[in-house]
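Read through the structure below, which is laid out as structure tokens, and then see the notes.
Complex shown without one protein chain; remaining protein chains in place.
Our next item is chain A:
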Amino acid sequence: MASQAIIFRETKDGKGFYILLAVLGAFLALGALAFFNAEHHGHHVTGMNNQIVWGLPHVFAIGLIVAASGALNVGSIGTVFGKKIYQPMGRLSALLAISLLIGGLIVLVLDLGRPDRLIVAMTTFNFKSIFAWNIILYNGFLALSAVYIWTMMDRQVKGYYKMAGIAAFTWRLILTAGTGSIFGFLVARDFYNSAVMAPLFIVMSFAMGLAVFILVLHFAYSWTGRQLGNAVMNRLRYLLAVFIGGVLLLEAARHFTGLYIAQKAGVENFILFEGGVYTQLFWVGQILLGSLLPLSLIFCRKLVDNRVALLLAAAFTIVGGFAQLYVILIGGQAYPLTLFPGAEVSSDYFDGVINSYVPSIWELMLGLGGVALTLVMVTIGVKVLRFLPDSLSDAVADPHSK
């Protein structure tokens, strides 16, 4: 029963640290360039138009925001549900959550038509708007996650640890429900208008957030020469499978009901069968590569304890998540609005036709800039503060497992 105490330590100075920062810095610079370009010329340099108004930056932003709330889960399982093996990872989990959220929000804000009016968005609220609610939810999430980290790092406030964890966990569920509801409440668009959107986004966040966590955890340990045992990684591995399964279940429910509801049948047919790139992204990107492939990598007997297989599973889960968001966001807008049910409509303004959208390189740069910002924050975070346990070897993390 001689369990070793968990010791947290900053990561060491090293060449790798600076190389990593330099690479991420380059992406940050490209992101900034993309922002200034669109800011200077206007959004006509992007691929977005008046039919597809939310483009690739929104896919990145929502992907990061969704992953943020999911990343906090690892900590929550330790705190809220008292699973001891997860507790040492709580600090990283909350740091990652904050970083992902800020990375996502920055993309969202910089893609606004008037980013200079951020102060207006922060001070004038229309409380009927889910979007306004989300601004409050995001700020609250940042604050609660910070307090949660504080209760984990400072012995003096240790007594509030559980409370902070529960508060952060509850908040994150509301937050993701809010993100999903941004779409769920849109009566105008056949593909969105559905109560399933909120739970779907919650499960998506579980899967994407955990996948990001697995990758960050692995590389943080291998690049700093620390030990990370299979006991921890296998827990995360099977948890990931459960979440991927959850997403599949809700997606199936959503599409099957959609096919039965006459009003939604058109857009469901479009996405599932006739939508070209969206159909391919759905079946190949989300279902095959993003769900079935990771599931087989996780459950293949020969690959038990295989770290590369797990990392690939996590990476493909993220790919699948982005494909899914692209289909929901862009595919949902590409399908024309129904002005007259049962009739064909046409105009010189693209009524009745599938809307086209080709993301521009600027939008990709902006999105990747947000990802880079997230990773910079994590890299510097673990460098200056004690976020990472010195070792998560099997003997330390789970002495009872053997």
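The definition used in the following text is that contacts are C-beta pairs under 8 Å (C-beta built on N, C-alpha and C of every residue); 3 or more make two chains touch, one makes a residue touch a chain; residues count from 1.
Following the convention adopted for this analysis, contacts and distances are computed from a predicted model.
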Complex member absent from the view - protein name from UniProt, among "Sugar ABC transporter permease", "sn-glycerol-3-phosphate-binding periplasmic protein UgpB", "4Fe-4S dicluster domain-containing protein" or "Zn-ribbon domain-containing OB-fold protein": "4Fe-4S dicluster domain-containing protein"
Touching the absent chain when the full complex is considered, from A:A132, A:A241 or A:I287: A:A132
Touch with the omitted chain, as defined above, among A:I6, A:I19, A:V345 or A:I361: A:V345
Hidden partner chain, residues of chain A it touches: 41-44, 48-51, 53-54, 112-115, 117-118, 120-121, 124-126, 128-132, 135, 182, 185-189, 333, 337-351, 355-356
